[in-house]
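Sharing a structure, written as structure tokens. Questions coming.
Left out: one protein chain. Kept in place: all the others.
Chain IDs A, B and C follow the sequence of writing; residue 1 opens each chain.
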Amino acid sequence: MRKIKLKILEKKPSLFTRLTLGILMFLLAASLAYAVWSLPTQALGLSAEVAKNVEMSGVSNPVTAVLLNYRSYDTLLELGVLLLALFGVWSLGGVSANKSSFVNPILDFLSRFLVPVFILFSGYLLWVGGFAPGGAFQAGAVLAAAGVLLFLNDWQLERKYSGFSLRFVLVLGLVLFVAIGFGFVFLDRVFLEYPPQLAGGLILLIEAAATLSIGISLAALFLGRDPSVKSDSKIDTGVHK
Amino acid sequence: MTPAFLYALVGIVLFSIGLYGLILYKHLLRKILAINILGSGVFLVMVALAARTGDAVPDAVPHAMVITGIVVAVSATALALALMLRVDAETGQAVLPEDREE
Amino acid sequence: MLIDSPHWISIIILLPILGAVASFLWRQHIVKIALTTATGTVISVGILSWQVISNGVQCYELGAWNAPLGIELYVDGLSVLMLLVTAVVGFAISIYASAYFEGNKSKHFWPLWLFLWSGLNALFVSSDIFNLFVTLEIIGLSAVALVALSGGAKAITAAMRYLLVSLLGSMLYLMGVALLYHSYGTVDMVLLSLRTEMNPAMWLIMGLMTVGLLLKTALFPLHFWLPAAHSSAPVPVSALLSALVVKASFYILWRLWIVVFPLDNDAQVGLGFILGVLGSLAIVWGGVKALQQTRLKLLIAYSTVMQIGYLFLAFPLASIMGWKAALYFILAHAIAKTAMFMVAGNILIHKGHDRIADLYSTVQHLPLTIVAFSLSGISLMGLPPSGGFVAKWLLLEAAIVSGQWWWGIVLLVGGLLTGAYVFKVLGYAFIQENSTNEPRPIGISKRMEWTALSMALFAIVLGFIAPFVLGIMDIGSPFTKGSL
Partner (left out) sequence: MEEISILLLFDVLVGLTLVWLAWQTLSSLDLFRAIVLFIAFGLLMALAWVRLNAPDVALAEATIGAGLTGALFLSALAQLSASTKRKDEENKIENS
């Protein structure tokens, strides 16, 4: 790995500033600690509710049940947040492509081995999320790690895939989530309600698409720019006609 | 002292340290690190207090909320870093104008 | 029947998201997709509002899970009015932006803006404080990216500062959510309102959440990020931020104070007094700063700092009439400020700058735009018969009823300051001067002039339809304790 070092010698703020802020933070921490301390020793949470309904949810991992059934609306919006961050990063245009012509042979070798392992592991995490720790976000992150490794080796997405196809994969998770969630509205259910006997399968389907979208989005965030736009093109500043 | 309260206290300290760093330090990269630490503190409080169940399974709802929070945090961090690079490109320094030292 | 369907409440959130996605996918048809989505969203909000107006409060249990396990959506009169003002402003801005942006900017603007719209709608119908955090993040991230859209050092640094402030605000809020959940075992506002009690821990939670949300709402002295962000953004974005985005965090704060925090009347008046003082300072400070500005967009941005102050005058009054005044301030300011930023945009394009001292002969070239500025100025000053007048009248009445006449003086000072800066701009715009060394002014699209004018007219009309609007506000009696 290239040596990346950057020393920033900030002028240290005055002792007075540090001390005042330090005391304020201490007071904040102390009062928060008091607030926490005054909480009941036994949680008033929703463990019982979660457990009681887990059979209806289609999965047996309670966290997945919360994320993709009880509170799946949060998760849906969260996929939106991720996509939104990508829209934002792309709109900034990227400063300049990270042109590292030098490819580390060890990294190159490692990635040949690791990328398939990561992809497999990602699939495993996705599958296992229904009944054990794991799920779409973790699986997506592992998938993204594979992408990051590829980018570090100067891998480039082929041009024909970097336009519409890429954008399609990026939004797939969100769109399928909405489509399945709204699909049952036509069968007299409410938004995001699944029939219990189908819930498990539907959740896996949503998670599979979400994993793909999350993985590619996170990798794209790492890349930092829209690969379909030539990296050297200056961001245009003309706003209007 | 149970682990639940212990980690909640750690979360509170991290929250305060993050806030201190966010206000005091000028380099944007460090400010973004500070926000992440501050966020981790909040997440730790959220999950630690869910473990106040003795030996029983802890409450899964805060766990799910924190996973949501982690994804939101990484999204915000990515946007913040991209903005920081643009600030650096436009002004020559990765600090906010009011923090510049001439 | 389709119109009676209970699902419109989810459609107003999903439609803009799908529109955002579609405009991201099919870039060659982006404006067509965006305007179709905007129209569809307005219609859906209209249908939902009609349902609430004719049948009362609407609840929707997402995934058929009721609170506390699931998330419930809840629409009362207050939500309806927030949704409607978002729809009106959003639609006008969409029309305006379709003429304003082109090419690369347009490609990035529409998905971000439609996402923002969806986030706003989601926020106004949510009654789940964790879900509100997620919607706040949607709004925050898209707003930041939209500010950065105009490029250049000013906008980028303003966006950076805005992002840091916005994230800090969200985290303070989230800490409050965490503590509330672990104190009362739910994040649902309705259930919380039944369970919360005032104790030292609750004061701390209240402090954290209030400060977090005030940062996002930019109440003086936490407004430091706003003028740069709102003035350096592209014009349609400035309008969105001033009209809607700062109101979103205010709305959450408001609901929390009325519903979740179990304040008795004395505590409400006492604590509200602090907010009222900050609001008054915002009015004076914002007004003076606005008067000092030499750039039109910055002047309008400082006027937003000032107008936010008015919203907080309602807190110490702690009466239904005071809350109604605050809501009317939100509506009137949203509409008038949208018009005003559009005016600034028209002038900016027409003249190539927005230096107030060089606005001469604008009235000859852009008569409609200057009329729009005057009308929205009337509403901001609070002169009859505008929407702003109704808001001030209500506030004055509430202040007198509760024996706190001194807020009336603040209103008067605010009105005078607003008058001063509005007439300052008009004064320059009416100077006739035929200078030859100035580059030929650029003609602007009729669409941009007419949207500005219609918004300004609407700001006046808001004064005439007050009884109808105030009637909607009562649905579900959102301003009574424990009403949700």
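Quick note on the criterion: a contact is a pair of C-beta atoms (placed from the backbone, for glycine too) under 8 Å apart; a residue touches a chain by one contact, two chains touch by 3 or more.
From a predicted model like this one, the values you see are computed outputs, not experimental measurements.
One chain is not depicted; across the entire complex it touches A, B. Between the chain not shown and the residues A:Leu32, A:Ala141 or A:Val190, the one that touches is A:Ala141.
Annotation for subunit A: contacts to the undisplayed chain at residues 2, 4-10, 61, 63-64, 95-96, 98, 125, 133-135, 137-138, 141-142, 144-145, 148, 218, 221-222, 224.
Residues of subunit B that touch the chain left out of the display are 1, 3-4, 6-7, 9-10, 13-14, 17-18, 20-21, 25, 27, 29-30, 32-34, 36-37, 40, 43-44, 47-48, 50-51, 57-58, 63-64, 66-67, 70-71, 73-74, 77-78, 81-82, 84-85, 88-89, 92, 94.
One rule holds in what follows: only the chains that are shown with their structure count from here on.
Annotation: 16 Å between the Cα-based centres of subunit A and subunit B. In subunit B, the positions touching at least two other chains are 15, 19, 45, 49-50, 52, 61-62, 65, 68, 72, 75-76, 79, 83, 86.
Those residues of subunit C in touch with two or more other chains are numbered 69, 130, 134, 137, 141, 144-145, 148, 152, 175, 179, 181-182. Within the complex, the subunit B residues that touch subunit A are 2, 5, 8-9, 12-13, 15-17, 19-20, 23-27, 30, 45, 49-54, 56-65, 67-68, 70-72, 74-76, 78-79, 82-83, 85-86, 88-89, 101. Remark: subunit A residues 8, 10-11, 13, 17-18, 21-22, 25-26, 28-29, 32-33, 36-37, 39-43, 45-47, 50-51, 62-63, 65-67, 70-71, 74-75, 78, 81-82, 84-86, 88-89, 92-95, 135, 137, 214, 218, 221-222, 224 touch subunit B in the complex.
Looking at the complex, you find that subunit B touches subunit C at residues 15, 19, 22, 28, 31-32, 35, 38-39, 42, 45-46, 49-50, 52, 61-62, 65, 68-69, 72, 75-76, 79-80, 83-84, 86-87, 90-91, 96-97.
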